[in-house]
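One structure is given below, represented as structure tokens, and several questions about it will come after.
Every protein chain of the complex appears in place save one, which is left out.
By written order: A, B and C. Residues from 1 in each chain.
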Amino acid sequence: MPRLGEVFSFGMTAPSDMSALIAAIAEGRIDPVAVVCIYVKTEGNGQDNDFSRDVAAMTLQGIFSRYGAAPVLIASGGCEGVLSPHYIVVQRRDVQDAQTDDTRALAVGHARTRLLAPEEIGTLGQVRATAEAVETAMQDAGMTAADVAFVQIKAALLTDAAIADAMGRKVEVRAIRPHASKPLTRAACAIGVAAALGEVDMAGLNDASLEDGRLQTSRAIVTPGNTDMRCDIIVFGHASGWIGPHRVGATALQDLIDLKSATGLLRRLGFTPDPQLAVTESTRIDGVLFKGDPPAAEVIRGRRHVIWRDSDIQPPRHVRAAVGGMLSSLLGNTRVFCAGGAEHQGPEGGGVLVVFSREASNA
Amino acid sequence: MPRLGEVFSFGMTAPSDMSALIAAIAEGRIDPVAVVCIYVKTEGNGQDNDFSRDVAAMTLQGIFSRYGAAPVLIASGGCEGVLSPHYIVVQRRDVQDAQTDDTRALAVGHARTRLLAPEEIGTLGQVRATAEAVETAMQDAGMTAADVAFVQIKAALLTDAAIADAMGRKVEVRAIRPHASKPLTRAACAIGVAAALGEVDMAGLNDASLEDGRLQTSRAIVTPGNTDMRCDIIVFGHASGWIGPHRVGATALQDLIDLKSATGLLRRLGFTPDPQLAVTESTRIDGVLFKGDPPAAEVIRGRRHVIWRDSDIQPPRHVRAAVGGMLSSLLGNTRVFCAGGAEHQGPEGGGVLVVFSREASNA
Amino acid sequence: MPRLGEVFSFGMTAPSDMSALIAAIAEGRIDPVAVVCIYVKTEGNGQDNDFSRDVAAMTLQGIFSRYGAAPVLIASGGCEGVLSPHYIVVQRRDVQDAQTDDTRALAVGHARTRLLAPEEIGTLGQVRATAEAVETAMQDAGMTAADVAFVQIKAALLTDAAIADAMGRKVEVRAIRPHASKPLTRAACAIGVAAALGEVDMAGLNDASLEDGRLQTSRAIVTPGNTDMRCDIIVFGHASGWIGPHRVGATALQDLIDLKSATGLLRRLGFTPDPQLAVTESTRIDGVLFKGDPPAAEVIRGRRHVIWRDSDIQPPRHVRAAVGGMLSSLLGNTRVFCAGGAEHQGPEGGGVLVVFSREASNA
Partner (left out) sequence: MPRLGEVFSFGMTAPSDMSALIAAIAEGRIDPVAVVCIYVKTEGNGQDNDFSRDVAAMTLQGIFSRYGAAPVLIASGGCEGVLSPHYIVVQRRDVQDAQTDDTRALAVGHARTRLLAPEEIGTLGQVRATAEAVETAMQDAGMTAADVAFVQIKAALLTDAAIADAMGRKVEVRAIRPHASKPLTRAACAIGVAAALGEVDMAGLNDASLEDGRLQTSRAIVTPGNTDMRCDIIVFGHASGWIGPHRVGATALQDLIDLKSATGLLRRLGFTPDPQLAVTESTRIDGVLFKGDPPAAEVIRGRRHVIWRDSDIQPPRHVRAAVGGMLSSLLGNTRVFCAGGAEHQGPEGGGVLVVFSREASNA
């Protein structure tokens, strides 16, 4: 029986506003138990003291728990510049009475890593566990590495409890505070994806690899947040056995103003490369993800930037506002899910761009 | 004798770093007494408590006062997102032994309004005085209204002293604090330009016109700052009698993601419309100015934005970061002079874009 | 049967941390249906985009709804300076087998105003409705005006729906956005308290009174937040028929550094006036509330302040940090519930201070 992968984009009037999702469930367009993951872009500052994400998460958990469902939640605060608060719902379900056509359509696979020990966070152990789970997720969707467009990971981070557990066992952990484990878990997961997809050779890796900026993948976005010492792996690509109009593509941006790579990705997804895609085309875009960081050097294309020197606005907020301005103007659409923390995810000072689109209906 | 209008763009390592200007003066490329105006984009927050502008201004005044010169200074703080601190020097001088060729080149005219009474700020009296000075500045450059690409105004604002003077005479002023006079003086100057250039009919104006959002010009940028109750008017355009490779163009952006109008302007200036101008082309751009504000409605292209709801980042900072991201990525160049406060300057929720370019040398 | 009014103070490790309350309920110290109101001081920025208050509110509603209870919630974000996130639970219940002793103890009364029409917000109609409900609340607690120490109001504010309703009826409302109704509803409620307590004469009031800064009460704190067009009135004082060690006192602070009035209040509550109350004494303080604003003039005790000029930190955040520093150092305790928005609540540029204490046990 063919499977259908779908991507829905909804706006929010507040972090607690999930009315569009509730309506879609009521109308039967969304089946809560079929939802794989939800991206939520809320209007807080995206920093440690941003509780808009919690409000959205508490609201979504309230909705899904009624159905015994608990989709993977990828939350990010910060709608700087022109960005619009929104959420993206990814669903997959079997479709009875549907014919599998020849075209390959959006495929979605999901797996979880094994339980990680606290001392494995940020090590080759986590890299391997991630790579294995990516394999499992690909099998879940009937994909090979070549079919994969990109991999979203909701990564395990160290909790106070996990750190205390390791300390109690006299075992060293890589970070002694939960916050400090975020870059470590992002790095290990990203390299795990690179290994699973053949972008790097697992056999050649050692602990120092995790700090080797040359290792990178243009097909992973890693978001820390799981507190149960497992990572959720969601692979997106195209495979036979899947139907429907949805497509996905990913590319690396070489720097924060790399409009050229962005337009290249759109072209590969079948869009015309004119600036400001016509409205009929922009409505065929259901999700735009970007993960990137400012360059460590205080220079972009030879010109000084002050992202690291602005004491009032945090670096990720500068990045979201600027890249959001570029992508929103290109797409004619301000729903861009921009976030920071891009270790090994795209080039240093650039990042990874993902676009979910739909084929034009040929009716 | 033909005249040469020139535009120089320099980077800054700090608000006090004017080393490139000092070098250009030493080398004879810039003649202090020939400088008409300087745009300075510093790295502060661009709000009331941003003193980076003062540091730049004090440094520039120190340099020019040695030559008895005092060019018009247009300072703006805020290099949000990818923007780069920089300054733009506009110079005009007579060129002996040069031949006036047939092509029209960048022309620059300057004039000052008459002394305004405090009670005239924000009224039709200021509109008329501005329009008259625009005429004088056009004559100064040998231009007609059709020749004008855009008009930069350094506008008079009310000072504490001016307010006290009016109050002492029992005369009403439109604002009782200097800060509150900024929107008023911007509005009056912008409409004055619109009248001088024939975009609106002076005869049909009354006091209510100053609050009529439908009246607008796409050829003015107004920056308050003069404390001597006079406005500086600098007109830019193309006219015969001027030589050199420099050109200028202006356009309205319909909203903050109006990439289409931006590419249209580049095309008119002779650039190819590809995103991210090739390096050889981007080096032919010497100055990019944008003046715009967020839309009053909390919507851009049908999607909610949160610029007015973000308590941590002021609205102009969001605008500069986002529009800066769009323009920098289009131009491959992060030196964009973005600022807010765009009453009657371009459409509501959009703004005015100006580009200074140089012709490709055909050597 | 005598009644017991109690005040509990709990710390929070996060806006969702209500573990101390849950434990107190489990231990029987707190009876959910006996809780009158809860003050929550969360760690957000206290501005419009602070969602830490929502997280606390959602968590509390989840706890109390299980018992069919819905106490009045007074939430305020912002723990600037040394302030500590905490919440204060006010409970009252009948105490069987207890003897009413002669001493008067903390008394707590509660009432709600009638349903207000949208067009009444910010008018004398709201003043009168508030005054009537204060009377009802005093009767609820068996108090006269002379017994009242202070009145806490959770005030109705205009909602988008209420504004739309009025507009649909072609009736004018005083604010066309919910946010703008906050000062109006605070002002009307505060004057309503002043009238009920005899601090101002209701007969002499007219609409202009609401903007007359000379009218004030030192016995009210008004917090907007109710969206059902009713205000909750909670009166605190001392009356016979109430037992227990809890006491309450209120005073006006004349400015933001009025340490003298603060020590005076402590003295009246039976504390010794030494700076930094000894540990045994500071543990007898269960709640400290302050509501105040910066002075409109940019001067405190003859010296310039820059609260209105700091573009990076909002004025209420300056006030909370500074007054919190003064009160925390005096009390040896950083649990101070500081908030802004003090129209008619204490002197302009000062505010109202409330302290909940317990008598020393004479065992």
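We take it that contacts are C-beta pairs under 8 Å (C-beta built on N, C-alpha and C of every residue); 3 or more make two chains touch, one makes a residue touch a chain.
Only a predicted model underlies this, so the values are computations on that prediction, with no experimental measurement involved.
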- prompt: Of the residues A:Q314, A:N333 or A:S357, which one touches the chain left out of the display?
  reply: A:Q314
- line: The one residue from C:A56, C:V108, C:L205 or C:L330 touching the chain left out of view is C:L330
Statement: Residue list for subunit B contacting the dropped chain reads 15-16, 43-45, 49-52, 54-55, 58, 312
Field: Positions on subunit C contacted by the hidden chain, ascending
entry: 11-13, 43, 45, 79-86, 256-260, 262-263, 273, 275-276, 300-301, 303-307, 309-310, 312-313, 317-319, 321-326, 328-330, 332-335
Field: Interface with the unshown chain - residue positions in subunit A
entry: 45, 47-50, 306, 309-312, 314
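By our rule, only the chains that are shown with their structure count from here on.
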Query: Centre to centre, by mean C-alpha position, how many angstrom separate subunit A and subunit B?
result: 41
Message: Could you work out how far the Cα centre of subunit B sits from that of subunit C, in whole Å?
response: 50
Statement: Cα centroid separation, subunit A vs subunit C, in Å, comes to 44
- line: Expected list for subunit B, residues touching two or more other chains, is 45, 306, 309-310, 312
